[in-house]
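One protein chain omitted, others in place.
Then we have chain A:
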Amino acid sequence: MSAVLQYTVQGLAAGSFYALAALGLAVIFGVLGVVNFAHGAFYMLGAVAAAVLLDTLGLSLWGALIVVPLLMLVFGMLVERLLVQWLLPLDPLYNLLLTFGLTLLLVDLVKRRYGVSGLPYERPSALSGRVEVGGVGLPVYQLFVIGVALLVCLGVWLLMTRTRVGMIVRAATERPELAGALGINVGRWVTPVFGFGVALAGLAGVLAAPFRAITAEMGSDFIIILFAVVVIGGLGSIVGAVVGGFLVGLVEAFGQAYAPTFAQVLIFVLMAVVVLARPAGLFGREEATA
């Protein structure tokens, strides 16, 4: 029983990274139609930025949780303005290739500057150690990660459902052309939405910094799992990204515990089952036959 609780918390913590990053991937895909391959690299940059800021400026994790996503927001908006926007009128494949190339570039730049061995990150003492829950010692940091992820997901959900911006994003996600023909300047939202999605990947990276090895390559496996998450949840679905993220985290944790050799495979088995049963994903909408 205690083991189950431990693996659940561990799975939800891992799922938190997936959920946050997948949320960013989903809004970007929804509004721009871009499958952002560089999302794993943005996640890595978030973690690296947190480590570098701690090392050079002594910026704590608390500060990094605010500062790094803001930096990533600006960085994402720059990437969209300088690169992504030029390929938007073309086949989506071009932006997939562009962001794939960007990934290689970012990874190599980080390797060149910070090496391959990984950067150290000491978690704040308040978040170290374990807390006793029902006779089981659970890592405080994992609970913290889950809490932050749930708060941010709730915040994004409120933003999407309770504000005019959210309404416009939902409409533009569903039918961009129609939203435009109803007087919405969809193009105006493209850059901030891309930046916002990148900021979420950066936030996931900051949260991962004290928890995972911070290397230039840390985003490479991450992005593959992330694609599985959005396929399971439903491409472009906000709720699907979050549920898919936590679900994949749980599958991974229990897989590693009970069938370590199959842990990674299990995620893709889950993906295959979902796609067979519901081709559009758990929360995806079937394309209307027009």
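Everything below uses one rule, namely that a residue touches a chain if its C-beta (ideal position, glycine included) is under 8 Å from a C-beta of that chain, and two chains touch if they have at least 3 such contacts; residues count from 1.
Throughout what follows, contacts and distances are computed from a predicted model.
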Query raised in the report: Name the absent chain by its UniProt protein name; which of "Gfo/Idh/MocA-like oxidoreductase N-terminal domain-containing protein", "Cytochrome c oxidase subunit 3", "Xanthine dehydrogenase family protein subunit M" or "ABC transporter ATP-binding protein" is it?
Result: "ABC transporter ATP-binding protein"
Query raised in the report: Any idea which of A:Gln6, A:Asn36 or A:Thr173 touches the chain not displayed?
Result: A:Thr173
Report summary line: Where A:Ser2, A:Ser60 or A:Asn185 are the choices, the one touching the absent chain is A:Asn185
Query raised in the report: Footprint of the hidden chain on chain A, which residues?
Result: 164, 167-168, 170-171, 173-175, 177-186, 285, 288, 290
